[in-house]
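Left out: one protein chain. Kept in place: all the others.
Showing chain A:
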Amino acid sequence: MKRRWPLQRLKRLLIGLVVLGALGFLAVLGYAFWPTHTRAIAAPASAADAALIERGRYLALAGDCTACHTAPGGKPFAGGLALASPIGAIYSTNITPDRRTGIGGYSLDQFDRALRHGIRADGASLYPAMPFPSYARLTDEDVRALYAYFLHGVVPVAQADRSPDIPWPLSMRWPLALWRKTFAPSPDAVAFDPKRYPDERVARGAYLVQGAGHCGSCHTPRALTLQERALDESGAQYLAGNQIIDGWNAINLRGNPADGLGRWSEQDIVETLRTGRNPHAAVVGSPMADVTVHSMQHLADADLHAIAAYLKTLPPVPGAGPGFAANDATAKALQAGINDSRGAELYVDNCAGCHRTDAKGYSRVFPAIAGNPTVLAREPDSLVRLILGGSSMPATVAAPSALGMPGFGWRLGDAEVAALASYLRSQWGNQAPPVASGLVARIRAEMPGENHASEEAAHAR
C-alpha cells in the first residue's frame, strides 16, 4: 500500500525547497560579491627611483610577464594575446603605463590587488590565467619594484583591451570571485619566510620558483577545480609534473631519479635554464623553450644556482613510478647488428644516427635517451609529439644554435610510433610503461589544428 502525500504538504515542501535554494544562491552571491579587503602597502619614497625600476625590470623577466602580455608581433606588454579556454578565448591585458588603455592610472595598491590578489581596479576578479596565487608570495618591496618598472620603465602603448570571446552567461565574473576566495592564498598568509629553508641560497631559489617564476603554474598537477595541488614544498605534489601544456608534458622537477631531476646536478639545471640544454638532456617543446628564451636565460648566475639548489631539495614523489638503472645490454645488441623487435628496427633506422645505439647521443647536441625524464615521464605525450613533429632547442645568448629534431610523423604510422616510443621507454635501463597507438592517433589528430592561441594558453595556466 502506497501512502499518498497530502497535496498541502507537497506544496509546502516545494515552496520550502525553492526558498532554501534561493537563500543558498543569495548566500553564494553574497560571498562572491563581498569585497575583499587588502592591506594597503606603503609607497616608496620615489617610484621613479632608477634602482627600484631596474629591480622591477629584473623581476618582470623572472616572472616572464611578456609571455602572456606581449602578443606575437605586438608591442611589449600591450596585451592582446589570445589564451584559449574551453569556453572561449580570453585576451591578455595592456599593462603598459598608458593612462587610458593600460595601467597608467593604477595606484600602487590597485596594482598590488591585481598582482597578488587577482582583483581588477573595478573590483572584478581576474581569470586565474594570471598566476596571482603564485605572485601572492612576492614581498611588498618587490611589488613596489614591479609597479615602478611598469609605470616608469615601460613605454606606454595605447591599445584597448579586448573582451573575452566567452559568451554570456559564462562570461559573468562573479564565479571567478568564488574560485579566488576559495583557492587563492592571501599574500599575508603565505608571506615568504626565508627561515623555513636551510640557507639563504635555497631560500632565494624557493622565492623565485614559487613566486615570480610561478613554475608550478605548469609543473604542479592541478585539481579538478583547477587550483594547483600545492603552492610550495609543503605538498608532495608540488612541481610533480605530468601536466600537458600545449600538448607538451611539463616534466616532474622533483628528485625522482627517472622521470624527475634526481640524477641531474645543480649545474645541469643551471645550464638548462641558461642555454636550453645540458650534457645529457635538452628543453623539449615550445612552452619551456619560450620560458628559457624570454625569461630564465636572462637571470643572474646566482639566481639560477639558487633555483637549482632549491629544486634539488625537493624529494621524489612517493610511490612507484618510472625507473632507470643504466644497462648496456640494448647497446651491445644493437652494436652487434641484432634488431630483434620492430622497435629496435625503427630505432636503428630513424634515431640511432644522432642519438647513437648507446642512446647517449652527443653531449649538448643530441640529447641522451637513456635516463631522460622527457622519455621516461609518466605521461608520454612529449615523447610522442616529439617523434611525430620534432622540436627545436631554444636559441639562447649563451648557446645560439637552435638545434632541431625533424618530425617522423610523415614516415611512421601510429603503431610504429607506439612501438618505437615503447622501445625507448624500456631499453638501456629505462623503465616506463609502454605507449598505446591510440594515444599516438589522438596526438597526431591534435597536431594539424594547433594554433598560436591554444599554444599560448598554457603559459597562463
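Worth pointing out:
FYI, contacts are C-beta pairs under 8 Å (C-beta built on N, C-alpha and C of every residue); 3 or more make two chains touch, one makes a residue touch a chain; residues count from 1.
Everything below uses one rule, namely that contacts and distances are computed from a predicted model.
The listed options are "Phosphonate C-P lyase system protein PhnG", "TIGR03943 family protein", "NADP oxidoreductase" or "Gluconate 2-dehydrogenase subunit 3 family protein", and the UniProt record of the chain not shown names that protein "Gluconate 2-dehydrogenase subunit 3 family protein".
In the complete complex, the residue from A:L146, A:L412 or A:I443 that touches the missing chain is A:L412.
Across A:I103, A:A212, A:L334 or A:A419, the single residue that touches the chain missing here is A:L334. Although one chain is not drawn, the whole complex shows that of A:D49, A:D109, A:E345 or A:E446 it is A:E345 that touches it. Within the whole complex, the absent chain has one touching residue among A:Q243, A:T272, A:T357 or A:S382, and that is A:T357.
By the touch definition given at the top, chain A reaches the unshown chain through residues 334-335, 337, 339, 345-346, 348-350, 352-354, 356-357, 408, 411-412, 416.
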